[in-house]
Structures are given as C-alpha cells and as structure tokens.
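The structure appears below as structure tokens.
The excerpt is restricted to a subset of chains, each kept in its original location.
Going by the order they are written in, the chains are A and B; count residues from 1 in each one.
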Amino acid sequence: MMEDLYQEIILDHYRKPHNRAPSLVDEDVHVHHSNPLCGDEMDLRLRVVDDRVDGLVFDGEGCSISQAAASAMTDAVIGREVKDALDLVEDFRRMMHGDDPARPDDLLDGVAFQGVAKFPVRVKCALLGWMAVRDAIQTYERGASAHTVNHEE
Amino acid sequence: MTIDVPTLRKEFPTLSRELDGQRLVYLDSAASSQTPTAVLDAMDHFYRWSRSNVHRGVYPLAEEATDLYEGGRTKLASFLDADPRGVVFTKNATEACNLVAYSWVRRNLREGDAMLSTVMEHHANHVPFTYAARDLGFEVRHITLTDDGQLDLDVARRLLADGKVRFLAVGHVSNVLGTINPVAELARMVREANPDALVHVDGTQAAPHLPVSFRDLGVDFYAVTGHKMLGPTGIGALVARPELLDAMDPFLSGGDMIRDVTLEGSTWNDIPHKFEAGTPMIAEAAGLGAAVDWLTDLGMTRVREHEVALTAAMIEALTSIEGVTIHGPTDMAVRGGAISFAVEGVHPHDVGAMLGSKGVCVRVGHHCTKPLMRCLKLNATARASSYIYNDVDDLEPLVDGIEAARSFFAR
C-alpha cells in the first residue's frame, strides 16, 4: 500500500520541491487555496507573459502528497500557454478520478500520481495545487489579481 | 415470468416462523416489509469486516465503510432513476418530509401564500407542513376525493386557480386506500398555475411496488423509506433535483455537512453532504443498497405484475365474504396493494385481534391518516397489505379469520 501511494518520484518532489517559494517577482495573480477537510493550505503565485505561464511558485503547509503534487504540477505547467495549461489540469483531474491520462508525456512527473486515485481521501491532497493553478489562470483571465478558495473536490 | 413465491419466501427468515402452530401470514407490508437475508448479510459484512466510520479515514476499513455507504447512495439513485448528488439519506421518510418543510417551505412560504395537499396524506406528509403553516401563517388547501377514493382533479384545479399555491405535497400511493395518484399530471397542473411552485411527493408506498423514475415524474422532491422496501429500519431518503438542493439552506447541521467552521459561522459542504449531518447510517445504507439490488434483480415490472394479480384476487376474496366492504378503488389500474376493509358489526380492533390469533398479521387503526378517517367517517379500518412474498395461499387464512371474527363478535 505505501508503495502504491508513495512512489520514489513522489517522495523526491516532497523532499526537494521544485518552485516552492514565498514570493514571485512581478506576480500577476496570487491565490490562496485550502482544503478544510484535511487542513492543507497553499499559496500559489502566477506570472503570465505573452499568454504563457512564465512564472509559478507555491508555498504552504500540507502532506507529502499535496506538496509533491504541487511541485510536479509547476514543472508540467511552466512555459505552457494558459489555455493549454488548463487543458492539462483537466487531464490530471480526470486521472485522479480514475481515467487514464490523455497526455501522460505532458504531465511529466504528474503521471506518478495515478496510483493516488485508489486512495479517495488523498485525491483531494493531490488536486490542491492543480486546482489552485486552474483558479489562478481563471482569476488572471477575469482580470483580477487575488482569490481565496476553500475547497474539496 | 411470474414470481416463484415458495422459493423466494425462503429468503425471508421471519416468514418461516409459526404462531401458535400456525403458518405466519404476513399482510402488513405497508407498515413495514420483511427483510431478505441478502440485506442482513450486507449489514453483517460491514459490522464484522469493515466496522469503522466513513469519510476522511486514511486506513482501509474507513475507505471500505465509505464505499459501502456511498455505494448505497449510488444504488438507490439508479433504482429511482435519479442523480446520486440529489439523494440525501435520512433516518426515515418522515425526516425526508421534515427536511423539505424546514429547508424549503419554512424558508420560502409566508402569510398570503398557499400550499396544496390532499385529504389522504399520511401524517408524515401532512403534519410537518401544517406545523410550518401554524408558525408562519400560510394557507393549506386540500384536494378532496371522488366517491371511489381518487383525488378530485376538478377540485385541484379550483384550488390552484388564484395562483397563490407555491408548494404541493402529495402521496404517490395511499397507504390506506391503495390509490395511485397521478403525480406527474398534478405537477404539471401546479406549475401551470404558478411556474415557481415546487412539488414534493411522498413515495413511501410507491417505491417498493412500482417502477419509479424520478426524472420522468418531473417533480422536485421524492421521499422514500428503507424499512418498507426490504431494507433495514433507520434509513430513508429524500431525492431532489440537485440544483434545488444546491440553492437550499441546510436543515440538520453539525459534522460532515460543513466546509469550514469558525467561531462565528460556517460554510456548507457540497450536496448531498450538506444535508447529512453527523455520522450517517452506514450499515443501513449498505443494507438498503442490497435491498434495491435485490429488487432490481427480481425486476420492478414483475413486482408490480405480482401485486396486480394478487391484489385483484384478494379484493375478490374479501368482497365475497358477507358483510365485508372495501374502502378505496377496486380498479387495479389506479391502485396498489394496500386494502382497507370493514367487517359489518365487528370493530377493526377485534378483526385484527382475531386474525392475529390465527397467525394472520394485518394492521388496524387510523394508519396515521386521521384527516382521511374523518372524511370517510371512520374511526379505524383493518388493512391487509401484501408484497412479493405473499401469494394466493395467504387468502384462505385471511378469509377464514374474518369469518371467525364475524361469527365470534357480530352481535
């Protein structure tokens, strides 16, 4: 069971998260997401240049799964056009609900989280960062600069 | 294909019991049905194998318990052709009616408004709303009956004419007269008179006996209870349109139904959880899931065919006894299996006691329908109500018992 959940890739992201930082130069959007059911909190900052995700950092408290998933998410999303990023988010979301990913290569280390779908209570954790980036992009598209969401999916 | 009752009976343990050396003839399924062993096994499996609490558990037992509970919801939803997000588990149908009364009626109807109901409602579908009316001052109107015990749609039309009716509460099938009410047609009439009006159906006596499609009925709320549809006690459900639940304030509050709680206030969880406060009926949901699976395997069309054939035979047997009259329609197209009857010169209590002494279980009393009793100018009736485990071999003990009551008591 532990092996299904905590693959080596996941543990690596958890131990040495990528793009984890408390601030971002020239940030366009800052969203704060929390998952009240498990207490995870996440700040996510986004910078968009020419319709592309140019900068993306996360920070906050959470379990290994939520931290690792957010880390893997930043790798997969940085550099993409915002529309494409939203599409990738949807692919990850579906994967968390048991579908096979349509874009496994683009998810990069994100595919390592496929096994989490078997642990319903951890799905929320894995989704936290991905839902935050979706919200950040949508907030950007609405022309706003900050958003706070309590959620569970 | 008809139901093989003798084989099927073996799955219902209580039916193999004898009362004073006589075969138990259970004709009180409108009060509560029997439970097949498959349902008992499903509950036992939870208690003996996965006993734990649902939601938020990080160990396997808790995940299994959650699957059993949510699986019960999915099964009930597909049994009633509804969206699982619109299925709220309650402890019984009565709580489901109260949910509608507290979360919608009490928060929407005011003095000057009216609601529509009928004189044949069970107290569960009557008192929560008249209690709300007493507190809030809105008007309650009642559709009366035709001579053969059906709702008088002309009266309904008159009561709807001024457009003030914002809510209809109506039973799908009467637990006393057996009448099947035209709920889809009534829903259309209500919405024609007032497009914003909502329709709540008490499906307690319909869901066990008829194929029901919540979607096709075109109503807003539909209440059912587990213990009358082969399920356990302690569980029922309100089926509702999800959009409606989304927009409604919760009723019971506490754990599990919240998203966030601060000292000052709370935000609510997603539906259907918003309406399920506290530790839910886990074993009971597993049991109810097994019950609807069992009914689906049998086939609801066959269940209804069996009801039609057996009820027609029972009506014939009863009316052939001297001095016995039946309340309610006799046309099987518009009636279910509950048969209320009177025995001339013998009080229903004495009829019931005599039948009970012969192993035949029927219900006597007002059946939680005092307003209907007043309309019929009765204090009580005796009621025989059959289900899938009853058969024509149950008619003889019933008839014999009634005849014994007549010769013993009639003055």
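Throughout what follows, a contact is a pair of C-beta atoms (placed from the backbone, for glycine too) under 8 Å apart; a residue touches a chain by one contact, two chains touch by 3 or more.
The structure displayed is predicted, hence computed values, not measured ones.
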item: Overall stoichiometry - one representative per chain kind is placed in view; value: A x2, B x2
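Everything that follows uses one rule, which is that only the chains that are shown with their structure count from here on.
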item: Whole-Å separation of chain centres (CA-atom averages), subunit A against subunit B; value: 47
item: Complex contacts: residues of subunit B adjacent to subunit A; value: 55-58, 60, 63, 66, 258-260, 267, 269-270
item: Touching residues on subunit A, where the partner in the complex is subunit B; value: 1, 36-38, 119-122, 150-152
